[in-house]
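Following: one structure in structure tokens, then a few remarks.
As you look at this complex, bear in mind that one protein chain is not there, while each of the others sits in place.
As written, the chains take the letters A, B and C, and residue 1 is the first residue of each chain.
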Amino acid sequence: MTTPLLAIGRGPLDLERVAGALSADPSTRPGQDGAVVTFLGLVRNHNVGRRVRHLEYEAYEPLALKAFERIAAEIAERWPSARLALHHRIGRLEIGEASVAIAARSPHRGDAFAACRYAIERVKQIAPIWKHEYFEGGDVWIEGATADPDDARARAEAERVACA
Amino acid sequence: MTTPLLAIGRGPLDLERVAGALSADPSTRPGQDGAVVTFLGLVRNHNVGRRVRHLEYEAYEPLALKAFERIAAEIAERWPSARLALHHRIGRLEIGEASVAIAARSPHRGDAFAACRYAIERVKQIAPIWKHEYFEGGDVWIEGATADPDDARARAEAERVACA
Amino acid sequence: MRVTVRLFARLRDIAGAAELARDLAPGAQATTVGDVWRQLAKEFPELAGYERSISSAVNADYARMDHVIRDGDEIAFLPPVSGG
Partner (left out) sequence: MRVTVRLFARLRDIAGAAELARDLAPGAQATTVGDVWRQLAKEFPELAGYERSISSAVNADYARMDHVIRDGDEIAFLPPVSGG
């Protein structure tokens, strides 16, 4: 069974599987790439002074997948030689577990680093996914960015952070 | 058997092992990190217009290990919350195989991305390792940077590229 | 016409349901996503605070508040996101 490049699901994430999906994809021609950069987002035991016990992630799944596709398309436009794989986990996550796994490949390392960083920044900006934090003393929905995929300023900020 | 954080050897590289060495290291306290960034350098089938058949890597091993330790120390100084694992392979490498595997962990993703990128830039600047390229029609030793770990300009350039 | 409204994260907690079916009386003008939101905010006053920070989607595609809706549409309201 082939692993999809873009996915959202409840099972534990496997970085090798995400990177492997990319290397096995027909878009990866053998020998063309000199760099693979991966990012793994982990659940921390602390957040703005609170002791975190666990997280619950929720998503609007069909729209989240479309957001991932959009991010991959933006990367193909901005870094034509780079390709992306991105898996996000939802449901209950314990401290230290991975919530998101991203891999980017490219002939040159600069593009792979930039594409990987850009991807996680854009996930945080436009993917319809929410984090419910259970901490010592209570729980809270984390609310970050108002999702607007057409916001050119947000996209430019993600490019800036990616050091593009 | 524990995997060292910094290593040089002839066996195939395993990204999970490099990242695992870092997560298992006592310097990693459970739950403290929110980000793991990895870099894998792969042998490409082309280089400046030449069709590459394979590479042979050679190193001055004891000095290379000291160079890796120096890079880890520079990262600890520049990004105190980030930690590094770095394995470099030597000997004959075929197209598509990994020559270097790096993992950086940190509470925040910005530091993990910067530390990982800085590490590969510094490896290319100061690690006493050489690449012998066998291509269609000949072979050539690749000569990059004159290694000088005390060159402040080179170090500043690596920080700049790391988008620090 | 009848639409399905989907709510996520704290919006869902406020409304006490992830999914609501709502009948909309046809008005003089076309009904928009914004009309659905305002009806919802009347039902659940706590939602009103989200007016400026929500995003919306129609049939699992991002859509603006002035998007005209049709019978059977699935309309989603999304508080600020926090994936990653």
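Operating definition for what follows: a contact is a pair of C-beta atoms (placed from the backbone, for glycine too) under 8 Å apart; a residue touches a chain by one contact, two chains touch by 3 or more.
This structure is a prediction, so every number in the text was calculated from the model and none was measured.
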item	value
Which displayed chains the unshown chain touches	B
Among B:13, B:59 or B:115, residue touching the chain not depicted	B:59
Residues in chain B touching the chain absent from view	41, 57-60, 62-64, 66, 88, 99-100, 120, 123-132, 141-150
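Everything that follows uses one rule, which is that only the chains that are shown with their structure count from here on.
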item	value
Chain B and chain C, separation of their C-alpha mean positions in angstrom	50
Interchain centroid distance [CA atoms averaged], chain A/chain C, Å	26
Cα-centroid distance, chain A relative to chain B, in whole angstrom	23
Touching two or more other chains - residue numbers and ranges from chain A	41, 120
Residues of chain C engaged with two or more neighbouring chains	none
